[in-house]
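Heads up, one of the protein chains got dropped from this complex, but the rest are sitting where they should.
Chain lettering (A and B) follows the sequence in which the chains are written, and residue indices restart at 1 in each chain.
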Amino acid sequence: MFELLGVPPQVLLGQLLLGLINGSFYAVLSLGLAVIFGLLNIINFAHGALYMAGAFVAWMLLNYLGIGYWPALFVAPLIVGVFGVVIERTMLSRLYHLDHLYGLLLTFGLALIIQGLFRNYYGISGLPYQIPAVLSGGQNLGFMFLPNYRAWVVVASVLVCFATWFAIEKTRLGAYLRAATENPTLVGAFGVNVPLMVMLTYGFGVALAGFAGVLAAPIYSVNPTMGEQLIIVVFAVVVIGGMGSIMGAIVTGYMLGIVEGLTRVFYPEGSAVVIFVIMAIVLMIKPEGLFGRTA
Amino acid sequence: MTKNLVISTAVFAAMTAAPALAQDISVKLGVLNDRSGVYADLSGEGSVVAARMAVEDFKAAENGMNVEIISADHQNKPDIGSNITRQWYDVDGVNAILDVPTSSVALAVADITAENNGVFLISGAGSTALTREQCRPTSVHWTYDTASLANGTGAALTNAGGKKWFFMTADYAFGHSLEENTSAVVEANGGEVVGQVNVPFPNQDFSSFLLQAQGSGADVIGLANAGGDTVNSIKQASEFGITQAGQKLAALLMFTNDVHALGVQTAQGLSLTEAFYWDQNDETRAWSDRFMEAHGSMPNMVQAGVYSSTMAYLAAVKELGSAEDGKAIVDKMKAMDIEDPLFGKVTVRADGRALHDMYLFEVKTPDESTGEWDLYKEISSISGEEAFLPMLEECDFSKK
Partner (left out) sequence: MTEPLSNVLLKVQDLRGWYDESHVLHGIDFEVRQGEVVTLLGRNGAGKTSTLLAIMGILAKRAGSITFNGTEMISLQPRQIARLGMALCPEERGIFSSLSVEENLMLPPRIADGGLSVERIYDLFPNLYERRKSSQGTKLSGGEQQMLAIARILRTGAKFLLLDEPTEGLAPVIVQQIGHTIKALKDEGFTIVLVEQNFRFAASVADRHYVVDQGKVVDMIPNDQLEENAQKLHDYLGV
């Protein structure tokens, strides 16, 4: 068997697969950011906090109402989405006529408030959330032990990403969305209710974050800071893929998960920065991002 | 006539002495810790509650002491911690500072306390430097340090057959020193370190590193990390079936609140060392129930340590009759025989290190656990002399 820099191929295969799993989270989260940025032109800094909220809502559903993982997978994103709609109606919608920076500042402030509230009520250590019984255990693939739940994470994220891509690129509703991204005034003049669309788009984008949060709850510590760390990486993913590019966000998410996974084998200390290094390089060579449309 | 005079003098003396006894010694305690960040659950408001319980249980008022407690958030930043400490000593007249998790902050507070001849009762911080490289005559390091955790967990697991170790190390000073301490203990007990990986800090997904640990063929995976990193690595180790496949996980710094966060389903079988667990005996249970009542969660060893060190401190102040001379109070604490309801027999060594038993616990299985907080079973206890590092010559303040 050949070895690559002293790493046997089975190990490499295992790490590639793990990278793909992490990439699943990046993809779902950056997709939500890209959808929101596309139509609202807002860099949604509250995305990480809403991802965290998704995980917490799943926990609350279970502990206060006895609602388990599977229903929570739909209910929690719905709740987060409705919360997003409220944010859009009461706050963001007042900022559209101002510079981008205001939206960024507002969502950043919201992130801090949401995080602070959860920390106040639930502490910092985190809360337990179990893997649903049908998905506990795993498969021995020969080169690695693949927990069933991780396999499910990949399947679920691919399904959600594909469905979102299809809805945006291939349906009539998606055509409205793409058109409104380019020229909201004209789409409004055709009789389309653009403000309603903007509101639902924000709600949908953050519901994606909530969905990722529910997916994460059984494997990552459910605590108020869980979104803070992840979201910085996801912003880098969106920048690399190209702001507002749907396909770019998805593909880059999976791709960078894999790159990060490989870095963990060859140079673990560098795995936290590799994505930012790539971002810097992409910004120098192709500032609009790998999949960005030139304006 | 003479007899009457003697009696009236005595009565007069008693009359004047009594109010003096009741009000003369005033003491101000400052609980300085993390109230909003990563260590807020392990110290935070819980430590303030514990200090208040100590004042209550000591019956300070009946003992002629007027004790006041204030608290502040150091946000885990040495500069903020230093500023508050200075303000407390210079302006607010604080006599003793309690708790202080985050070693870098604690080291700064130790220096300022020595300059001001205050008292520093350390519970939250774990660095061995507090009684070694940066030992101070006014410091008492009460609860634990990284060496005692390494000694507890490292020695016990190695002796129980876990000869080959692999470390997952948080890539910053704390993680490296924890790894170093534990490696020394493992090797001293006839074990070997077969590999390690430096994990960026902080980190969320540990699966890659767990896979490397699994591939190393180690018997024990040592987690040289803390807080959310530890919780995540254990959660994911369980998911990847690491422990089911026969490898043991050793958390080198973990507290009851972290295990509670994981739940026994996930944390079962984990080995860890602590100085205190709420369910050890009738006294710890009775105290912890009161703490639960007041704070809403069970105490961990840091919070228990704040209580016990405050009790010992107040006893020393009472004997001296004053809270003014910090070094004298600490010397008094070093001279006392302390019989503590939570930590048992405690002696404060000349370098300020409090010696007491440490305990190796194993997290219960869901079948064994009977409630939300029924988390540990005790595997063994280690005496203070064994658990903590020996005293350094230059830190022997009895000779200075």
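Keep this in mind: a contact is a pair of C-beta atoms (placed from the backbone, for glycine too) under 8 Å apart; a residue touches a chain by one contact, two chains touch by 3 or more.
Computed from a prediction, not measured in an experiment: that's the story for all the values here.
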Exercise for the section: Using the contact definition given at the top, list the shown chains touched by the missing chain. Expected result: A
Problem - Touching the absent chain when the full complex is considered, from A:G68, A:P132 or A:G188 - result: A:G188
Problem - Contact footprint on subunit A, counting only the chain that is left out - result: 172, 175-176, 178-179, 181-183, 185-194, 293
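One rule holds for everything that comes next: only the chains that are shown with their structure count from here on.
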Completion exercise
Chain centres from averaged Cα atoms put subunit A and subunit B apart, in whole Å, by 39
Problem - subunit B to subunit A touching residues, read off their complex - result: 36-42, 171, 197-200, 202-205, 207-209, 211-212, 214-215, 227-228, 231-232, 235-236, 239-241, 245, 257-258, 260-263, 265-266, 297
Fill in the blank from the handout: Residue positions on subunit A within touch of subunit B in the complex are 11, 14-15, 18-19, 21-22, 116, 119, 123-128, 130-131, 137-138, 144-145, 147, 149-150, 218-221, 223, 225-226, 229-230, 261, 264-265, 268-269, 271-273
